[in-house]
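Missing here: one protein chain of the complex. Every other protein chain is in place.
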Amino acid sequence: MTSARSQSFVLGLIGVSLFLIAWEVIGTYRLAGLTWPPLSTVLAFLTTPAKLPLFGRAAAASFTSVAIGYLCGACGGLILALASHLIAPVRPGLDRLVAVIHAIPSIALAPLLIVLASADATPPIISGLGVGYIFYVAATSGLATASATHRDLFAVLGASRFSVTLRLDLPSALPAIASAMKLSVPIAFIGAIIGEWFGASRGLGLLIVSAMQNFQIPLLWSAVLITAVASLAMFALFSLTERLVQERMR
Amino acid sequence: MTAVVSISNLLRRYWAVALIVVGWQIWVSAAGLSSIVLPGPLAVATDFAGDPLSYAGPAGLTFLVAIAGLLLGFLLGAGLAILSWSSRILNGLLTPLGLIFTSIPVVTLIPIIARLLGYDVRTVVAIVSLICFFPAFVYVGAGLRALPPGSDDLFRVFGGSQLQRFVRLVLPSAVPNLMLAFRLTAPEAVLAAVVAEFLMGTDGLGYLFRKAAGEFDTERALATSLIATITSVACFGLALAAERRVLRRWT
Partner (left out) sequence: MSDKPAIRIDRVSKTFRLGDGNELSALVDIDLTIAPGEFVALLGPSGCGKSTILRLVAALEGATAGRVTIEGKAPADLCQSHRLGVAFQDHALLPWLDIEANVALPFHLAGRSVDKAQVKDLISLVGLAGFEKARPKQLSGGMRQRASIARALVLEPEVLLLDEPFGALDAVTRRQMNVELQRIWSRHSITTLLVTHSVDEALFLADRVVVMSGRPGRIILDLPAPFARPRAPSVMRDPAFHDMVDRLTEALEPEGAHA
């Protein structure tokens, strides 16, 4: 068992290393043209002291958007899910509303938001809408997972609607909510970046698009790499949380 | 009678959406906003109704590009999942990479792909297929390993060959997951296509939108948004219908 596990860990490590080596080799020998820099060039560019303030400012702006969007989206999604769980008649309408808002391509939402709010408020809002959708869907289905037997038990014990929700439905929904925490991480980043593509004044998304248009290849790859690594780290953290919750709830 | 029932049904489902549209119209009319800043839904609808055909071409192109990218991405993703299923070593090498790429915002790779392949409609297809590739790889990979309980023992006792096991057991087992990935990814494919068109200025809804926004033709920009939404919903609806149909047959 343990040997199979360590074996798959080693294989995974080799896989990731091969990927990074391929990135380096393709860049060094220009197998994919001039617009594919070797990994070492990107890393060197990233760690140039002169560039640090640039990346720092951009990352701070984007990560703030991600954090605000994530928190507001998570709270909003959970509150709406609770509302549709407690007040049955509003459920179909909320379901449709959430689905329709989710279906609007963020590209279409962005200009509306720029008018309604402001250019700098757009990234966190798009991010929050995406995150809210995931939380709403996961929480509504999670709140409905408690078994019929448990429900009967609570009914026989004369529990109020409120205490059923608090003591039965919410705990049963925790694993689904923990999954939503993990799955909405890349969504939060995508929302913030796309929001910035529509005229934010700073942020990694802006950096990415201007680097693309001006052929600043190492800058382009560096900005994307920062975004990817940040998302990956947050995803890993929440995967751990998810595992803890699922083990506790089993 | 049935008309009353269906209207009340419609209201039950769409009251929240209707509320937002009506509120938007009232707000625009009451505040007297100029249509460059924000036109009301009526103005947008009028603009669309005035020349619906001018949207048909770009919408059709975006739809086709999204479908082409979706299918290509699924073909590659499912193909690699099968390869990785057949080899334990390949599986060990690829699984963490698949996980990594599903946990990063792949949409941010669009500018990199655009620079690598050039501003072209084929690049849009490549971008869409990249976005669809990872979900297909992950979900189909999981499906290939989710066999009905006991079926593996059954095939061994009945002396099925490895090929038969693959064709008659493993592949069919992955179909529900394949359809699930299809439904989840279909709207993302349209989104990716529109964003890529917007960023690169190639033809399609994304370009139409960019042009309208650049000319401050807000009515047209919002109408384009509406069409993009409808295209995305249509893709989702088609995928959902396909999934339901297949699942009825499959489970």
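Think of it as A and B in the order they're written, each chain with its own count starting at 1.
The rule is simple: a residue touches a chain if its C-beta (ideal position, glycine included) is under 8 Å from a C-beta of that chain, and two chains touch if they have at least 3 such contacts.
This structure is a prediction, so every number in the text was calculated from the model and none was measured.
Peer 1: Pick from B:P41, B:G160 or B:G237: which residue touches the chain that isn't shown?
Peer 2: B:G160
Peer 1: Thinking of the whole complex, not just what is shown, which of B:R88, B:R122 or B:R168 touches the missing chain?
Peer 2: B:R168
Peer 1: Identify the residues of chain B touching the omitted chain, counting contacts across the whole complex.
Peer 2: 148-151, 153-161, 164, 168-169, 172, 175, 249-251
Methods note: only the chains that are shown with their structure count from here on.
Peer 1: Using mean CA coordinates as chain centres, what's the chain A-chain B distance in Å?
Peer 2: Going by mean C-alpha positions, chain A sits 18 Å from chain B.
Peer 1: Which of the residues in chain B come into contact with chain A in the complex?
Peer 2: Against chain A, the touching part of chain B is residues 12-17, 20, 37-38, 89, 92-97, 100, 102-109, 111-112, 114-116, 187, 190-191, 194-195, 198-199, 206, 209, 213, 218, 221-222, 224-226, 228-229, 232-233, 236.
Peer 1: Can you list the chain A residues touching chain B in their complex?
Peer 2: Touching chain B: residues 7-8, 10-16, 18-19, 32-33, 35-36, 89-90, 92-97, 100, 102-109, 111-112, 115-116, 185-187, 189-190, 193-194, 197, 205, 208-209, 211-212, 215, 217, 220-221, 224, 227-228, 231-232, 235-236 of chain A.
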